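So the structure is just underneath, and the comments pick up after that.
A single protein chain has been omitted from the complex, and every remaining protein chain is retained in its original position.
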Amino acid sequence: MIEAHSKRQKILEYTVLLILTIFILIPFILGFWTSFLPTADISKGALWSSHLSLDNYVAAITQTPIIRYLFNSLVVSILTMLAQLLFCSMSAYAFVFLKFKGRDGLFYLVLATMMLPFEAEVIPNFATVRSLNLLNHYAVMVVPFLTSAFGIFMLRQAFLQIPTEVKEAADVEGLSHWQFYARVVLPYSRISLLTLAAYSFLASWNQYLWPMLTTFSDNFRPVQDGLRQLQSQETFNNWGMIQASAAIVVIPTLLVLFIGQHYFKSGLNEGAVK
Amino acid sequence: MEQQVTNNSKKLKQLPQNLSSLKTVSYDVNARDKLHAIWFLGPSLLVLAVFVFYPMLRTLYLSLFLTNNLGKPTVFVGLQNYWSLLTSSSYLASLQATFVYVIAVSILTLIFGLLLAQAASFKVKGSNFFRTVFSGTMGVSVSVAAIFWLFMFNPSIGLLDQIASVLHLPVINWLTQPGWAMTAIVISTVWMNLGFTFLIFFGALQTVPVNLYEAAQIEGVSKSYQFFHITLPMISPTVFFVSIITLIESFKSFGLIDLMTAGGPNNATNLLVYRIYQDAFLNGNYGLASTESVILAIIIAIFTFLQFKILEKRVTYQ
């Protein structure tokens, strides 16, 4: 009786899991599958074609700047990530461990900027970067994001968890603020720093509107806008090659995600739930 | 005893005067800290000032002007821009479309995110595989998602319409019929959101103490009752957090729309941010676009404020 019941339940559970898996996976599978098919077959709607080949990948790599786009994105994302780790942690340090007049007021001011979506400020920002001569360069995608209110807020929460006695012990040992910051606070908050690193990297990698407005050449265009470029060019109906390009873009991130999954999960939850 | 206490409080009142006369110079921590504060905070404050505070004020300023096609303010019009927007049927339609989109995306993301998290917690063989799959869309950037779904929704060769024709259902022109275009955008957005939402919910589910479920099982409570009366209340802060995050992100949606519908058909998917982009960078109407930016910022500020209130509560009660 109990066995039969549990068997029925198992079947039910697997059915639910399977349906959800299909919903999540279908766009991936279809995309990857068609990336191996000749465009001629795809256009006829013959998705069950057996003319599988890597031709689309070869074409994407040789005929489009997709690799360059990836490289651009990597450069911009890594620079942004490093800058945010440094500047956000420094600011958070000041808000937690330095005592100065107006500290809390300043913190709330920084906090308030989280309410302002970057999307609503693109018009003056575009004018600013134009007058700074940053247009169409890596710098234009990095400089406005050197710091982030979210990062400062998150790291401040993390730094507040450090027991005051640790700070006192460091004071007795005679550590300067820079020493305490570099040798104690940063290693103490490794998990939060890694979370911020992942977050800022992804946020930069997924930037779309801003690079679209500020980059005009393939030398600097990041991958999100690169794919848009490919789609709007003559390759528009070359579905095979487009899918291959998408695959080239998504496979590295998926690999990173799967490898770092365990890590990511705990980090994200710490950042979000704590 | 009581008398002693009153004695002391009398002494307390007298003491501050004594204190000032006794006061010796203590080494000044604050001076050292002040100097450090400049170095530690300077870089961040500079960036925020240039790219957040200044543009905020500038946007507010521009929203009160007519501008030339270089973005320079020409004629001061006061609140005229606001008035013309709020009376423009086209803008109101955009606003309405945005709310429909945001609400649909948020609700569906929550429901499916919870469903995925709950399903991934089933104690079955291979649950690790399902967890990996469910978090998969986190690794998908906006342009890749757009390409995947453009193909799914393609009327002649896309999978959805191929299935429809096999089943003799009417073929839908997903991206060129107003109602269906919105549906397509919503589905794609939800799909893209699910990886992140799943991870957060799954993590939250793990924090619910097992003995609550054990107690429920002993009482003979059904699974669905357990879900609504134990799981949901226990993770309600996370649900709230995710819903507000999703709401805010949806208000800022731009990439999928640009790639999949370009605001069409007939402005059916011309959401707020896309409209700002069109008015400013395609039509050169910076004043009007600034006004739209201010309205967007106000809407998002309200929701972000809500989110803070909730986060703050949780941080303090932990």
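Every chain is named by a letter (A and B) in the order it is written, and numbering of its residues begins at 1.
Just so we're on the same page, a contact is a pair of C-beta atoms (placed from the backbone, for glycine too) under 8 Å apart; a residue touches a chain by one contact, two chains touch by 3 or more.
One rule holds in what follows: contacts and distances are computed from a predicted model.
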| item | value |
| --- | --- |
| Omitted chain (choose from "Y-family DNA polymerase", "Cytochrome P450", "histidine kinase" or "ABC transporter ATP-binding protein") - UniProt protein name | "ABC transporter ATP-binding protein" |
| Touch with the omitted chain, as defined above, among A:Gln179, A:Asn219 or A:Asn237 | A:Gln179 |
| Touching the absent chain when the full complex is considered, from A:Leu18, A:Leu52, A:Leu132 or A:Ala169 | A:Ala169 |
| For chain A, residues in touch with the removed chain | 163, 165-166, 168-175, 179, 183-184, 187-188, 190 |
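In this section, only the chains that are shown with their structure count from here on.
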| item | value |
| --- | --- |
| Centre distance in Å when chain A and chain B are each reduced to the mean of their C-alpha atoms | 15 |
| Contact set on chain B toward chain A in their complex | 29-30, 32-34, 36-37, 39-41, 43-45, 47-48, 50-56, 58-59, 62, 71, 112, 115-116, 119-120, 122, 124, 130-149, 151-152, 156-157, 159, 162, 191, 194, 196, 199-200, 202-204, 207, 237-238, 241, 248, 251-252, 254-255, 258-259, 273, 276-277, 280-281, 286, 289-290, 293-294, 296-297, 300-301, 304-305, 308, 315, 318 |
| In the complex, chain A residues that touch chain B | 10, 13-14, 16-17, 20-21, 23-28, 30-31, 34, 42-45, 47, 87-88, 90-91, 93-95, 98-101, 103, 106, 110-111, 113-117, 119-128, 143-144, 146-147, 149, 152, 157, 177, 181, 205-206, 208-209, 212-213, 223-228, 231, 239, 242-243, 245-246, 249-250, 253-254, 256-258, 261, 264-266, 268-269, 272-274 |
